[in-house]
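Every protein chain but one is kept in place in this view of the complex.
Here the chain labels run A and B in written order, and each chain numbers its own residues starting at 1.
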Amino acid sequence: METVFYSLQDFMLCTKTVTYVLMGLGLFGLLGYWLFLTGRDESIRKF
Amino acid sequence: MQRRKFLALLSSAGLAAAMPVREGKTAPVNGFSGHQDAVGVLHDSARCIGCRRCEAGCQSVNADAVPPPDKRRKPAKPFDDLSVLDKKRRTDFQAYTVVNKYHIEDRSAPVFRKFQCNHCQEPACASACFVKAFVKTPEGPVLYRPDLCVGCRYCMIACPFYVPAYDYHSVNPLVYKCTMCAPRIAEGKLPGCVESCPKDALTFGKRSELLIVARERIAKNPGLYVNHIYGEHEMGGANWLYLSPVPHKYLGQPELGKTSAPELTSGALGSVAMVAGIWPVLLGGVYAISKRREKTAAEEQKQAVIQAVAHAKGEADVALKTAMTKANQEKDAAVARETKKAREEAIKEMEAKMAVDGDTGTTSGASDKGEDA
Partner (left out) sequence: MNAQHPSTDNIHNKTTPAFSPGRLIRENKLTALLIAMGLFVTVIRFTQGLGGVSNLDDNYPWGIWISFDLLCGVALAAGGYTVTSAYYLFGLKDFHTAVRPAVTSAFLGYLFVVVALHFDVGRPLRLVYPVFVSQGTTSVLFEVGLCVFLYLTVLAVEWSISAFEWLGWKGIRTVIVRLTIPLTVMGVILSTMHQSSLGALYLIAPSKMHPLWYSPFIPVFFFISSMFAGMSMVVFEGSLAHKGLHDQMDEAHLRDADKITLGFGKACSIVMMGYLFIRIFAIAMDNNWNLLSTAYGKWLMLELLGFVALPSFLYAVGVREKKIGLIRFAAVVTVLGVVLNRFNVSLVAFNYNLPSAEKYFPHWMEIALSVFIVTLMVTAYRFICTFMPVLREHPDYKAH
């Protein structure tokens, strides 16, 4: 990141783009982590 | 977030080393200061005489950029007709700039003010555009990219100065606004309007230098100007600056705070990321809780069933035992009865046989039969 930002607009354009990409990754990541977390749970038995 | 704060946060998180953000030449002391070499124009309402030459100059250099007049639209009045000044006008898709006349109380002469894109340092149009069709160039002008524009017109909503205009009667419409004659500036020429001003009411130069010029004019002409350079701080500052003998609000210039457009929306945009991070956790939690409750309810139900079954089984066992006992007793009785019967029959048979054949050894067999049962 050698870029120098001269305006808040340019700074936000960069950071928001990164944030949007991370948001997408984060949503999928959380889903995967959720499955990992609950993977050993006993399945709910139907009676 | 301000750059400094951002850097401070980075370093406190130990990330500064990992993400080498270089403190550039223009590292801002208070937020972002814009390009130091960016150009702009200073408009001086104390000098402007409302001759509309700037409008004509603009038209002559931008004639190819705006849609040609056609028969549906009423023909524009010639630029030497000053009667149009009696009406408040704004920029439109065929006029990048207009001059308006303002009658101020207690002043015999009207005051004129030129109106065009202010080429903000933090442009609201660029912040609002969802396809990056507005770009703040390092040279100063804010430029429009017609190849990207979708025509949502959010830039027109966002612009605090009511500058961007739309070609509503076209089937393939675009947004139109002043370019500060960026192509001419690149060639080393003056913007069309500045070049045609006969009264030196428009001064072209580096924004940083124009601010000094403006301050000097205010200082050297006591009483001529109000002590305010419109555009120095408005919405984060603009590359067009204005001097006026009357408060700028009388010249149709809105009173704007210093907060720039990106600052106004950064909070809301930031919380979007927070929602994306936290909502799945909260909703997952709610889901897990409701499932857990369901499971607990199911387990309780299961326990109840087991108990009920156990209870029922106990009762059944007792009943079974009783029945078994009874059955055994009955069985025993029946066997005894049968044995007795068989024994009697055997005795009878034996007696009959003995009576017929005389003495043999079959008595023991009959008694064996009875023991087996």
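Following the convention adopted for this analysis, a contact is a pair of C-beta atoms (placed from the backbone, for glycine too) under 8 Å apart; a residue touches a chain by one contact, two chains touch by 3 or more.
As the structure is a computational prediction, the values presented were derived from the model and not from experiment.
Colleague: Report, in label order, the displayed chains that the undisplayed chain touches.
Modeller: Displayed chains contacted by the hidden chain, ordered by label: A, B.
Colleague: For a quick check of understanding: of B:Val39, B:Val66, B:Leu85 or B:Cys129, which residue touches the chain that isn't displayed?
Modeller: In the full complex, the listed residue that touches the missing chain is B:Cys129.
Colleague: From the listed residues B:Ala46, B:Ala76, B:Leu143 or B:Leu174, report the one that touches the chain absent from this view.
Modeller: Touching the chain that is not displayed is residue B:Leu174.
Colleague: Which positions on subunit A touch the chain that was left off?
Modeller: 9, 12-13, 16-17, 19-20, 27, 31
Colleague: On subunit B, what residues meet the omitted chain?
Modeller: On the side of subunit B, residues 90-92, 124, 126-133, 148-154, 156-158, 160, 162, 164-174, 254-257, 259, 261-262, 264-265, 267-269, 271-272, 275-276, 279-280, 283-284, 286-287, 290-291, 293-294 touch the unshown chain.
As a working rule, only the chains that are shown with their structure count from here on.
Colleague: Counting in whole Å, what is the centre-to-centre distance of subunit A and subunit B, each centre being its mean C-alpha position?
Modeller: For subunit A versus subunit B, the centre distance works out to 15 Å.
Colleague: Okay, in this complex, where on subunit A does subunit B touch?
Modeller: 1-2, 4-13, 16, 19, 22-23, 26-27, 30-31, 34, 38, 44-45, 47
Colleague: Report the residues of subunit B in contact with subunit A in the complex, numbered from low to high.
Modeller: Subunit B residues touching subunit A: 3, 19-22, 24-27, 31-35, 121-123, 126-127, 132, 136, 138, 236, 260-263, 266, 269, 272-273, 276-277, 280-281, 284, 288, 291, 294-295, 298, 301-302, 305.
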